[in-house]
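As you look at this complex, bear in mind that one protein chain is not there, while each of the others sits in place.
We just call them A, B and C in the order they show up, numbering each chain from 1.
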Amino acid sequence: MKKILNDPADYVDEMLEGMVAAHPETYAQPVRRVIARAAGAKKGKVGIVTGGGSGHLPIFTGYVGTGLLDACAIGDVFASPSAEQMAEAIRLADGGAGVLRLYGNYGGDVMNFDMAGEMAEMEHDIRTTTVLLTDDVVSAPKEEAEKRRGVAGMVYAFKIAGAAAERGDDLDEVTRIAQKTADACRSIGMALTPCTIPQAGKPTFEIGETEMEMGMGIHGEPGIWRDAIKPADEIAEEMLDRLLADQPLAKGDRISILVNSLGATPAEELYILYRHARKKLDALGVEIVMPLVGRYATSMEMTGATITVIKLDEELESLLKAPADCAFWRV
Amino acid sequence: MKKILNDPADYVDEMLEGMVAAHPETYAQPVRRVIARAAGAKKGKVGIVTGGGSGHLPIFTGYVGTGLLDACAIGDVFASPSAEQMAEAIRLADGGAGVLRLYGNYGGDVMNFDMAGEMAEMEHDIRTTTVLLTDDVVSAPKEEAEKRRGVAGMVYAFKIAGAAAERGDDLDEVTRIAQKTADACRSIGMALTPCTIPQAGKPTFEIGETEMEMGMGIHGEPGIWRDAIKPADEIAEEMLDRLLADQPLAKGDRISILVNSLGATPAEELYILYRHARKKLDALGVEIVMPLVGRYATSMEMTGATITVIKLDEELESLLKAPADCAFWRV
Amino acid sequence: MIDSSAIAKALSGIAAHTATASEELCSADGALGDGDLGITVSKGFAEAAGAELPNDVGIALLTVAKAFQRVSSSSYGTLLATGFMAAAKLEKGKTGIAPEDIPGLVAAARDAMMARGKGNLGDKSVLDSLDAVAEALRDTPRGDMIDTAITAAAESIERFRDQPSKLGRARMFGEKSVGLADPGQLAFLRILEGLNGT
Partner (left out) sequence: MIDSSAIAKALSGIAAHTATASEELCSADGALGDGDLGITVSKGFAEAAGAELPNDVGIALLTVAKAFQRVSSSSYGTLLATGFMAAAKLEKGKTGIAPEDIPGLVAAARDAMMARGKGNLGDKSVLDSLDAVAEALRDTPRGDMIDTAITAAAESIERFRDQPSKLGRARMFGEKSVGLADPGQLAFLRILEGLNGT
């Protein structure tokens, strides 16, 4: 296990402690494994909470910050936080204007967040809504799109819904915009090597020295095919083809695109992917707005990349470009 | 080779093409393998150029931007650019107020930049100065500190000298401040796995499944010891001890610290290292200013980390905090 | 009547048995999911077994649900907590569970878990085991209950083995799940065995 850690059981807590210590102007941890804005909830502002397993920095906790999230409940590596923690996150995010639960569609997370919502409404009388990210086109056919899991599209959802909340939109409006963002996002991933969950001590899956897997999920969920590693341009081509098959784009459409490393894949290689994606989209006459290339949603030291395309209209575009600030991203 | 690329021979050029395409408001490539600010040289401002091998993003090219560098010559992966390219970078950076060459102390780079300086002075009558980063404490004993190689300390030097140039300091002043920054930086690295140079197609070194190497350089240069992987706290402890032995710190001193991933090591683990470093520095009564935790100077997909400490005075601290903007870092 | 101290004893027995079965369950889950099920179940029951239980068996069951919630928030933990919570609501205010209530409690747990996890009967999940047990226990005399439950749970595994999973992470494996026992059903069998040992 080529990881830098102490006791694997302390991985998450020590990581959070270090993160808060490094950025005390941004993050606070008022309750164990719940990260909130250092400045606390903003009175009268709609709160946005998320949650999920650890091991995906900057997702989830990293995106707590101005113009982004208000609080986040975080579990063990790749494991859902408890409903109790999520209820705490909701309470900490509440500024009196209700709270949007905005997170990825994973069974455990959904059940816990549903429970947490019930708890928050019962115990603290906080009105909550839910928007689920279901951007991974590989994880279910289009007819069952609501069963798809959420991956890097979250980054756009946090950014755009966060901007709506920050400018003072009410809960229904923030929820509408978040849902519209979720509906406009499509993602796909590919992986070359697994990562190691600290407490398990061994890789999440096995894969040959010269193999890649197209469509793999960020926890190693199986993809569409596994074969010899293809040239970068072919990889980008297929990924985009699959995204466009699910959400066609036409000349004049405006999109943003996120070329994201799962961890180990370096920025150099993301730019090689972006280069081809850009050419292809240029040829289609599609306009790219604020492309994101980097590590926005990772699986620790996994090698691989994801591509997310979000189709924009004026409303989404202006919210995407609004100022935002966390330790990992500043717009 | 678990890399996403097309022809290995095109790795660098395609990467640069993608980077410029993704961030056209920041970068331009007016000459092959020379990256300059998209807006061009600022008249009357001192120019700052750097250069070195590819494969270290955001180092070197990534730091071209406002409040940072003006131009950068970039070579093949881990190989120096040519003197001709460096001379082009100098020419592109020149706003009529002279140009500082600010880069890491590697034999090939130094020889080429010396040649390039002669060429620029001869052909374009541009006055140039040189400041070399020599922050890696492991690479030579203190008595021969001028022989040390430059690593992540570069990030501080780009930032601080860049801020001085941006506010209008003249060449001598920018050079003085850059040298002062270089003198105040100390770095050390450790590695767990190698990376693969695309054209070589095989890892830069071999290391056992449960081994780490303390003091290794960013190109796999040999370190101080190789042994079983130690707990994160012990690793951070030893790294800091070695930095402090070289540049002692006392109660009340103000520093900044950069905990940097060589590539694959995730942010989670950097925060675990930071946590311990912070405790140790707190215990010494040392004040940490603007800590940096992330991927600031990498070796593609190498696993490992470096720690840099810079001792600040008021002048350096205010320049460190001045605004800056490139695609990888915004202050 | 099953009072709080009997519940506590049962929890200890389950904790011990599921600890032994932890590796088996992890590897079953590893073949169709993220491989954490053994840990979820054994940690959850260990925490529940360590909790102080009040005399009110309803509150006692609520305490069990909360303990589960606290330590294991993977699907199975949340679902079991949901099930215990449903039973707790029905037993609140009593100092003992009447044996004849048991089939109804299992059915209530099943229904609450279906609502929580949005799963259906026939999807190949722990829901199918609960349903089989609830049905089998109806009209079963008190002394035979646990044997009947174990048999029903074991049969339910085999009945679904050769179907593809339609719920949870295993759903992603589609046809590859054919021939494999659903890990959650297997865990439920081990839980009943642990209960039997007490």
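Operating definition for what follows: contacts are C-beta pairs under 8 Å (C-beta built on N, C-alpha and C of every residue); 3 or more make two chains touch, one makes a residue touch a chain.
What you are looking at is a predicted structure, and each value in this text was computed from that prediction instead of being measured.
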item	value
Contact list for the unshown chain, restricted to visible chains	B
Of B:122, B:200 or B:245, the residue in touch with the unshown chain	B:200
Which residue of B:80, B:193, B:261 or B:298 touches the chain not shown here	B:80
For chain B, the residues touching the chain missing from this view	75, 78-84, 107-108, 110-112, 114-115, 139, 147, 200, 204, 217, 219, 221-222
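Everything that follows uses one rule, which is that only the chains that are shown with their structure count from here on.
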item	value
Pairwise touch network: line, ring, star, complete, or other	line
Centroid-based (C-alpha) most distant chain relative to chain C	B
Separation of chain A from chain C, taking each centre as the mean of its C-alpha atoms, in whole Å	32
Junction residues of chain B - those touching two or more other chains	none
